[in-house]
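First the structure, then my questions, so here it is.
All protein chains but one are shown at their positions in the complex.
Here is chain A:
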Amino acid sequence: MSGVPDNAPQHCPGTQSDDAGKASACAGCPNQNICASGAASGPDPAIQIIKERLSNVKHKILILSGKGGVGKSTVTSLLGHALASRNADVNVGILDADICGPSQPRVLGVRGEQVHNSGSGWSPVYVTDNLSLMSIGFLLGSPDDAVIWRGPKKNGMIKQFLSEVDWGELDYLLIDTPPGTSDEHLSAVQYLTSAGLDGALVVTTPQEVALLDVRKELQFCTKLGVPVLGVLENMSLFICPNCKTRSEIFPATTGGAAQMCSELGVPLLGSLPLDPILARCCDDGRDFLQELPNSPAVIALRSIVDKIVATCENTSS
C-alpha cells in the first residue's frame, strides 16, 4: 500500500490505500481521477517482483517489538553474527527497516561504507564474508541527517530495499524494524508474505511498560497471520561486575516475559542478561560473540539461536 507517485502532494495517502483519490490531500493532485477510479489499487506489482528477487533467500525472519530500546537491533546483529559464525557456508543478510533510526551500520561496525548500484541492483555492504547488510544509514550524507518522511515514503523505501537489493543466495534474511505496529511493519509483512516469511522474533524487556506494548505487537502478528517464532527477554538481570550481586534494573513486576508468554500461548526462547560490555560492543561495532565467547549472554544467545534454526528448518522441510 505504498505507491506514492513522484508528482503526488506531500500528504498522499498512497495509491493503494482506501482513500486514494478521495483524501483531502488528493484535491488538486494530477492523479486524482485515476486514483479515484480505483484503477491504481490492484495488487501491488512489487509483491511479485519481491517474490522473485527473494526466491534465493531460504528463511526470512522479522525482528519485532512494540517497545523502543528493548534491543531489537542488538539482537538482530547478535543473531546475524551467530548464524554466520556457526557455518562458513551459511549466508546471512540483514535488512535494516528502521528508516528514521537506523542502528545496524554502527552496531555491525560498517558505518560510512557505501552501497553500489550495479546492473543487478544495489549490492549490500559485507560485514564478513557471509554477513551482509543494507540500511538507509548508508544513503545519508551525514550522521546528523534526519529522514523526515511520512509513512508512504518510508514504505516506498522498504519496497525498494526488498525489490532492488542483490543479496545473492541467502540462508537467512533478518529484518530489523522500528518499534510499533505501523507503516514499516505493515509494508514488510505485506511484501514478504507471498515471498514466504518464516515468522517473527519478538524482543521484550521484563517490565510491564514494555510488555504492554509487546502484547500489542503479538496481536499485530495474530491479525496479520505472521507466525511468532518466539519471544526473547532481553536485559533481564544485571550482575554487578564488582560484587556479583544480581539486580533487576527493569523489575518484572508482572511476571516478566514468562508470564506473558504463558498467558498468550507463545514460546519463550530465553533471556539475555544486561551486560555493559555488550552495550559497549554495540557502540563500537565490535562482535560481542568473538570478544566474550564464554559470557553468560553468549551462552544464552547460542541456545536461543539453536531454537530459531530448529523452527525454521522444521517448517521448511
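To be clear about the criterion, a contact is a pair of C-beta atoms (placed from the backbone, for glycine too) under 8 Å apart; a residue touches a chain by one contact, two chains touch by 3 or more; residues count from 1.
Keep in mind that, in the parts below, contacts and distances are computed from a predicted model.
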_Listed names "DNA-directed RNA polymerase subunit beta", "Cytosolic Fe-S cluster assembly factor NUBP2 homolog", "Cytoplasmic tRNA 2-thiolation protein 2" or "protein-synthesizing GTPase", with the criterion being the UniProt name of the chain not displayed_ = "Cytosolic Fe-S cluster assembly factor NUBP2 homolog"
_Touch as defined at the start, partner being the missing chain; which of A:Phe138, A:Phe161 or A:Phe250 qualifies?_
A:Phe250
*Looking at A:Pro30, A:Pro45, A:Gly112 or A:Pro143, which residue reaches the missing chain?*
A:Pro143
*With the missing chain put back, which residues of chain A would touch it? List them for me.*
1, 11, 13-14, 17, 19, 23, 25, 66-70, 73, 99-101, 103, 106-107, 143-152, 154-155, 178-183, 186, 205, 207-210, 212-213, 215-217, 219-220, 223-224, 238, 240-243, 245, 247-251, 253, 274, 276, 279-280, 282-284
